[in-house]
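Shown here: the complex without one of its protein chains, the others still in place.
Let's look at subunit A:
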Amino acid sequence: MIEINNVTMKFDKNKGEKEDFTALDRVSINIPESCIYGFLGSNGAGKSTLMRLMCGVYPCTEGSIKIDGREVFDDPEAKGKIFFVNDETIQYSTYTLKDLKNYYKCYYPQFSEEVFDRLTEKLSLPQNKRMSQFSKGMKRQAVVVAALSCKTKYIMLDEAFDGLDPAMRKIIKTMIVDELMDRDAAMIVSSHNVAEINELCDRAMLIHQGHLIFAGEVDEIKSGFCKLQTSLGSRQMTKEMAEAAGLEVMQFSTLGSVAQMIVRGGAEDCLAKLKGLSPILLEAVPLTLEEIFIYELEVRGYGADILKEN
């Protein structure tokens, strides 16, 4: 299990700035084994910083990150259980696939040449061509193949699927899931594509401006929000009335006499609270993770200024 306990990460202030930049502020989550965990967040939210902390690239300013009980920073044993694929592939430009294999083989004793050869063959990746001559998708595939071949307990993919066409995304995702399932490994993936996380992950967390907003199982998260449509007939439903009924309203809009609202809480629970207003129409529509993402960030004013200007 990866235990992220009260982690704060501050970067030294740049010249001209008065205070250090806080990239993460007291973030705590646990990532269990054998799961696919999605990191969601706006641009600059702190997802990549958290990933770098989890694989020992940065030390925590405060708090701790433990992999199977061992502090990860500067600990070879803990780092041996994790493989980090960052959002760039330029560092591998001069490598051929053979070089890539030999490189990681030197660092990970459990590296599987069989897995590497099988997957590169399956994906028809050229063995002796430099990776600078690969397409973006091919580069990604190659690095993911290397990550899977290292046979680490945890694999972290930072925006690994961005820029890939849908067919390629599906191929890579299937490949990863198949390999991970075979050996009970966990994958931590960050992406802006919420639908993808929704589809791929069994757990997720949302982070915004360094603060953790929620974390847990995807189904549990989704069941914690619902979209309600209601009409009171001749009376106009208002946000205040909904809040007075005990709902935590995140977004409210009306179309004629029909009011639509996004509320925090389970559907059955919310419906029961509104029944007291004797609505003539009352239904709950399930929310997608993407909608939750948008509404949660809207509540925190993300993008509000830009929307106002437009």
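As a convention for this text, a contact is a pair of C-beta atoms (placed from the backbone, for glycine too) under 8 Å apart; a residue touches a chain by one contact, two chains touch by 3 or more; residues count from 1.
Operating definition for what follows: contacts and distances are computed from a predicted model.
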Complex member absent from the view - protein name from UniProt, among "Histidine kinase/HSP90-like ATPase domain-containing protein", "Conserved domain protein", "Anti-sigma factor antagonist" or "Cytochrome c1": "Conserved domain protein"
Which residue of A:I90, A:A167 or A:L255 touches the chain not shown here: A:I90
Which of A:K47, A:K79 or A:K139 contacts the chain that the document leaves out: A:K79
Absent chain, residues of subunit A that touch it: 11-12, 14-16, 52, 55-59, 73-77, 79-80, 82-84, 86, 88, 90-91, 94-95, 99, 102-104, 106-108
